[in-house]
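One protein chain is absent from this view; the other protein chains keep their places.
On to subunit A.
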Amino acid sequence: MADIVLDKVSKSFPDGTVAVRDVDLEIADGEFVILVGPSGCGKSTTLNMIAGLEDISSGELRIDGERVNDRAPRDRDIAMVFQSYALYPNMTVRENMAFPLRLAKLDRATIEQKVAEAAKVLELTPLLDRKPANLSGGQRQRVAMGRAIVRSPKAFLMDEPLSNLDAKLRVQMRTVVSRLQKQLGTTTVYVTHDQTEAMTLGDRVVIMRGGAVQQIGPPQELYDHPANLFVAGFIGSPSMNFLHAAVEEERLRTAVGDVPLGDRLRRELAAEDAPRELILGIRPEHFEDAGLVDEQTRGRGTEFEAPVEIVESMGSDKYVYLTVSGERASAAELEELAADVGADGFGGGAANLVTRLSAESTVAEGENRRLWFNLEKIHLFDPSNGRNLTLHEGRAAGALAS
């Protein structure tokens, strides 16, 4: 077990493309860290650099305080689980799991015992004499995990280990991974492009985009206090609503009505070079049916009226889709997020809103409905660089903060 430190680690290829740029990350002993981001964001390259499968172009990688930049993978004492599982097809499950131990020249009895232990933990004991070709996807995945845990390495690296499983099995295996990591207490770096996995599994999440780290923090913190537009859009399902907002004196003009501004934001926006146009971000759960908001809460937000397009009742709450007129929010980050999920017009086609209302709401499709949203929970972003303007000393304080 060990801590892993990435100190300004970069990766550039001979043709000049930079895959990873100045990544600073300190992973504590026993910590479970998730690297997440859309495809091509450099998360897998970062993992491969930790593994030693890719050379580090600049910066330093330390495991247990020791610089390991130039060490071969086998001298780093870390295990890796691959998306393809990478099981040796010519070996049985037992031989697959024993492979790293045999290479380490352990004696036969110790190997037997360690393999048996790992097999028991992962419930692989009845499958030990099968070949990988005769296993299901989930079983192969467990064998890959077994091969990693069997030699008690300093750290586990996992490269999208659940991506090849079907949805149901993925959820099941997620808890297996989580339980295993807690049980073993081994430092783990886990790469995924699935924000749900990132939110549910990790102690801390590192969000990457275009080779650079966007924000590092516990899942809840990233959700509540996103540092920029990209993080805000990437984390959360359904994702945050983004609307175009024009700065006018002491308030913002938006498709969901005027938004008053607190002192601090007003001061900031009064500056010479301050942006004149912003992007307003509201999470679906921060909307409510105006009729269901009590007097006390009502004051903390503002109301607007919009035609209801679709109502999806989930039982516990209702997802309500509305259309609001007005300009669509646009920024490079939003387009990238849209491309990643394969949807055009992310953050509102003609400014569509996704809202999550209480189940008691009597909202019906086709009607015009009055909705309320919480001003303390909204985020304002600078479209030129994506920065979250409502973030003050790492905390998001809404529009009214003084």
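One rule holds in what follows: a contact is a pair of C-beta atoms (placed from the backbone, for glycine too) under 8 Å apart; a residue touches a chain by one contact, two chains touch by 3 or more; residues count from 1.
As a convention for this text, contacts and distances are computed from a predicted model.
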Which of "Na(+)/H(+) antiporter subunit F", "Sugar ABC transporter permease", "Peptidoglycan glycosyltransferase MrdB" or "Gas vesicle synthesis protein GvpL/GvpF" is the UniProt protein name of the chain not shown?
"Sugar ABC transporter permease"
Which residue among A:L103, A:A270 or A:I310 touches the omitted chain?
A:L103
Among A:K8, A:R74 or A:K120, which residue is in contact with the omitted chain in the full complex?
A:R74
Check the options A:A51, A:L169 or A:L292 and report the residue that touches the missing chain.
A:A51
Which subunit A residues touch the hidden chain?
51-53, 72-74, 78-80, 82-91, 99-100, 103-104, 131-133, 137, 140, 147, 157, 164
